[in-house]
Structure formats: structure tokens, C-alpha cells
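One protein chain is absent from this view; the other protein chains keep their places.
== chain A ==
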Amino acid sequence: MSAAIKPMITLEEICTEAEKIRLSNPNLGDTIVSDIYQNAEMIAGPAVSKNSTDSRSWDYKLDDVLTSRLFGYPIMFALLSVIFWITIAGANVPSQMIADTLFAFQDQLLIWFELAGAPTWLTGIVVLGMFRGLAWVIAVMLPPMAIFFPLFTLLEDLGYLPRVAFNLDNMFKKCRACGKQILTMCMGFGCNAAGVVSCRIIDSPRERLIAVLTNNFVPCNGRFPTLIAIATIFMGGMVVSELQTAVASLVVTSLVVLGIFVTFAVSWALSHTLLKGEASSMVLELPPYRKPQLGAIFYRSLIDRTIFVLKRAIIMAAPAGAITWMLANIYIGEISIIGYLAAWLQPFAYAIGLDGFILLAFILGLPANEIVMPILLMCYLSAGQMMEFGTLEELRDILINNNWTWLTAVCTMLFCLLHWPCTTALLSAYKETGSKKWTFLTFLIPTVIAFIVCFIVAQSARLLNLV
């Protein structure tokens, strides 16, 4: 070699040079890796003794069932339904207990405020707005989350989720997306913001964007209580009471499946228009099944997830409760501000099977989906405070008194499933994509789809005189 080697100046130049050398010999990388593995084998061979194949054969047997042609998909569906069923059935009683306690405390607060001689507006904003909003969110959200998250973490800990990706990858490939997208969707069940962040596990930038843009179509924990409540009241209400929970969980499961179907459709459409491209490669490791570590499950699901999501909801719900109370209690002439806004939205909302108040609640619920139902109830009750509904029957009465039909219920559930993501999810999308355009599309695509789907459902039902 000649001695005239160009002097290097910057780190960047050194990297470029290194890259050039690496590329000039395409086998260099291979040789290095092979060598590393050879060395590792030499060390591991005599030092590591393998167990009998017992544990592996268990894995094989489990995989034979869980990823089989016949049972693979039905088992996924069944597991999802069972999780919802346990959540719905188990959350009722603790929800009721928390609600009773907190609302009892609210009465006490009212007395204290009165004794202190607080003005009515202050009592209204703090107790009837903020506290009541908080109480509602905690009572409705905490029990289902405390049941749903550990169950889901259990599946995760068992090693089942990679099998779901394995089962579904073919459909994602047909949509020219990545099978790991299902893992980000699973994350989205907990929280769409977390789901968006988890899209980092997808290697191809194009497929990652698809996953970010479609994550909102799996309902997050903030939307489950709304879906569960409406499903229990309207769909469960159609059958005998013993079957109510089962029917409600089936309805929620179907909604989730619909959301997954929409995810596929939108992924496919994006791959053929805005994000054109072929499916890239996918390497998925299927780890052995593990005995779940209960302590770790409870810690992860309760501290990391439940408390995290609840904290966020509380931070959002307190100011939202105050603002909603003000909107509902400041009158211009005969009608409150909320009344004006709802009346203005009414024709538009009616076209998609909702009413002005429902649409307004979804709009005001932009910061956090979990406050949509409390806001809606607050709107309905001209008393101007979020109603404590002791039981689901009382909620049912409130809704029916406000002209809810089965169509309103269906359209509200559909809109809840498909509509725009909350601000936290949008913020995460902005951080992950670093682009205003993609963040805007993350908002726009679900919004447009929600309006179109609800419009079609509402108009067809009315045309066919089903309502």
C-alpha cells in the first residue's frame, strides 16, 4: 500500500471511510459474525449442558393448538371475549362501591363549602364540576382497568402475544404492512399514546407510519368504559338478565374485531396510495412459553399501567369537569352555552345518528376519551352537574329520556371506536413521526372514517324504517 494516506479530519470522514472499506468487501460483516458465533460455540459447547427436551415439547404442544389452522383464530377471538367478559362481570360491584363512597364524600364537601360560606359559583366549579368529574372517572375507569390490565399482562407474560403476530402476519402482509403491527395494537388497548410509541419496534419506516396512523382503531382503555356501559345497557338490555354480561362482552368483542378490520382496510389503502410500497421483511422471534410471574404482572399492570393511565385521566378530568360545569351553567338568555353549542351541532350530528350533545361531548372529550360519558350526562341533566348514576338502569333512563334509540347507541359506539385520537396520542404521533402532516393525518383519517361509517349506518337504518 502507498504511504500517502489522506489525513482524517472529522469523525464523519472516518465513518465514511470505514463504511467504504466495509462495502468494498461484502463478506467482511459475514466473516465477523460467523467468527463471533464460532467463538461462542467453542465456549458454550463444553460449558453449557442442555436440559432434556421436556420443556420444549410442552411448547410444541401448546403451539400446535394455539397456532393451528383450525383453532388458531377461534382461540384468539375466544380469549379476547373471555377477557372482556371477566372485566365487565367483575367491574360492576367495585365500581358501585367506589361511586357510593366518593359521592357520599361529595355531599360532605358540599356541607363544608356551605359552612365556609363559599359562593355558589365556587362550590359549583370545585365540587360539582371538578370533584364530581374526578369521582366519575375513577369509579368508572379504575375497576375495569384493574381487571383488564393484569389479564392482558398475563397473556403478554405467558408469551402468547408473539403467537398472535405469527397467526395474523399473513393478513398484514396482504395489506403490505408488518405483522408486528398487531403488537402495537395490543399496546393500544391499554393506551393509544403508548401504542403509537411502541411502533418503534417496526423496522421499515413506511410500515411504522402505517402502524402509527391506524393505531387509534383499537379502542383504548379510556373508551372501553363507554363501550361497555352502552353495550350493557342497550345490547344486553335486549335479552334476559342472565345473559346480559355475555351479550355485552360479545358486542364489545365484535366492536374490537371491527376496529381490527378497519385497521386492515386503512393499512391496505395507505399502502396503495399515500404510503405506496411493497411489504418488507419481517423477522419475528417466538420465545418459549414462560410460567407467568404473578408479582411482576401485578406490579407492571397496576403501577406502570393502571396508575399511569388513571393519573393522566385525573389530570385531564379535573379541568374538563370545571369547564363543562361553567359551559352548562352560564346562561345567555334562556339557554346555557352548552345548549347553544349542541343546538348548533344538532343537524350535523343527527345525520350521523348522534345528537348535538353527544357530538359536543366527543369534541370536549378531545383531551381524554374517558370524560366523554361524564360530559354527556352533564349536558343532558339541565341541573348542570355531572349526574351520579348509581346504577346502569338509571343511566339507561337518562339516555332514553333524551331520545336514545338502539340506533343512537350503535352510532355512539361506532363513533367512539373510530373517531379522532385524544391529544396525548396525537402528541405522541407528532413526537414519533416528527411531521405535522402525518400528525394531521393521524387525526383526519379516523375522523373521516367515523363520520362516513356513522352516516351510512344512520341513513340506511332510517331509510329502511328500522327506527
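To be clear about the criterion, a residue touches a chain if its C-beta (ideal position, glycine included) is under 8 Å from a C-beta of that chain, and two chains touch if they have at least 3 such contacts; residues count from 1.
Everything below uses one rule, namely that contacts and distances are computed from a predicted model.
Only one of "PTS sugar transporter subunit IIB", "Integral membrane protein", "Phosphate transport system permease protein" or "FeoA family protein" fits the UniProt record of the hidden chain, and that name is "FeoA family protein".
If you put the hidden chain back, the residue from A:G133, A:G179, A:G195 or A:G353 that touches it is A:G179. Only one of A:V82, A:L122, A:V239 or A:L284 touches the chain withheld from this view, namely A:L284.
Residues of chain A that touch the chain left out of view are 29-30, 33-34, 37, 50, 59-60, 63-64, 67-69, 72-73, 166-167, 169-171, 173, 179, 203, 279-288.
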